[in-house]
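Note sheet for the following structure.
Only a part of the assembly is drawn; its chains keep their places, and the rest are absent.
Going in written order, the chains are labelled A and B, and every chain counts its residues from 1.
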Amino acid sequence: MDQENQSDTTASNFVAIDTGRLETFSEGVFAIAMTLLVIEISVPHIGNESEGTTLFGALIEEWPSYLAYVISFLGIGILWANHHNRFRYIARSDPGLIFLNTIFLMCVGFFPFSTALLSEYMRSAERTTAVAVYSGTLATPLIVFTLIWLYASRNYRLIDFNLDPALLRKMTRRYMLATALHIFTFALAFVSAPLSIALLVGLAMRLALPESETPPHTGGSQP
Amino acid sequence: MDQENQSDTTASNFVAIDTGRLETFSEGVFAIAMTLLVIEISVPHIGNESEGTTLFGALIEEWPSYLAYVISFLGIGILWANHHNRFRYIARSDPGLIFLNTIFLMCVGFFPFSTALLSEYMRSAERTTAVAVYSGTLATPLIVFTLIWLYASRNYRLIDFNLDPALLRKMTRRYMLATALHIFTFALAFVSAPLSIALLVGLAMRLALPESETPPHTGGSQP
């Protein structure tokens, strides 16, 4: 009995290290993508020739940059929180997970570009294109995220064996619904850019709400 | 009795991993925000046409960039040290903490912009605006920090249950005082920019001083 415990510990240690490196790596991409967002906000240049313009006025004029910064920072933050939540249930790693996770991070890494695009064209006649690209940038990682979940949870391939099947089904439904809503938002951008942005913000808030989930119960109660 | 110990270990492991990822992620944002600061320092271009200008002179001329770099690096360093100290007492994570921490990191990630603004306008007539924005960039994360502490410490929601109530009250008072002083500094920027900067530096030094706190005593001495 003592021996069994030991082998169990060895196995779980091996697994912990494995998803550990995957998570540390993903953490890095999330953190850098967020922090690079600030690069799109440029310091205004008030020359001698620009009469009547104050620095204060020039800074106010740049509001689309700040708005895009805030939306993207929170957007990536929500993706991070979801990643964080889901990897609590994913206990093992394999090449398929690493591949899908890389595709996911590639989408996260695209945010600084879409954010700069959104902040530059938010007030122009071309805003439909910019908002569509931005919505797509938000929708794509969520689709990949659903693929990650379906891949990892199928027949308990990579997730914690102690996860309650009912909770698993509930989570899967929730993730697929969120994905469907984001694809709808993406399509909506071609009809009405402001409505698409408003729905994006609403969805972001919904996703940020606590999930009424219980932590995985690890180990039986009776010896 | 042996069983109780085991369940206790499981619980604390779960928690450790949880705040662990939050801290690793925050670490990344701190480190990147600090390291991106250097981008605002531009290499001077000494062409053939600029007679009499040496590279040495051009580098000296850029002193506001170096000063802004040093202030911001230390400023983010102090925010990091505070984050580091406080999360030693925060033992559990929840969606509210993740949300507030994201807002906090959004403020930290804004530093490279404010720093570039400060270094460009430190010597111009527009320095009041630049210093006010900079003070605001320093004051805002401190306000969010106080919210994080109030949220986490209220009824021991997320902090270590072994933390002495007297110490907890002392820390809360300390954090609220620091916040009030920074809001005052922010307001002062509109009256006198140099005074506001001087007070910022003073406060930074005060915050950098060791806290006379004892580490959380984990576990009773007698079984």
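As a working rule, contacts are C-beta pairs under 8 Å (C-beta built on N, C-alpha and C of every residue); 3 or more make two chains touch, one makes a residue touch a chain.
Keep in mind the model is a prediction, meaning the values are calculated, not measured.
Trainee: Could you work out how many identical chains the complete complex has, if 2 are displayed?
Mentor: Copies in the complete complex: 4.
As a working rule, only the chains that are shown with their structure count from here on.
Trainee: What rotation angle, rounded to the nearest 5 degrees, superposes the C-alpha atoms of subunit A onto those of its identical copy subunit B?
Mentor: 90
Trainee: Using CA atom averages as chain centres, what separation in Å is found between subunit A and subunit B?
Mentor: Chain centroid spacing, subunit A to subunit B, equals 24 Å.
Trainee: Within their complex, state which residues of subunit B touch subunit A.
Mentor: 3, 6-7, 10, 14, 17-18, 21-22, 24-25, 27-29, 31-33, 36, 39, 94-96, 98-99, 102, 105-106, 109-113, 116-117, 120-121, 124, 126, 129-130, 133
Trainee: What residues of subunit A sit close enough to touch subunit B in their complex?
Mentor: Per the stated touch rule, the residues are 23-24, 27-28, 30-32, 34-39, 41, 43, 46, 54-56, 59, 69-70, 73-74, 77, 80-81, 84, 88, 208-211, 215, 218-219, 223.
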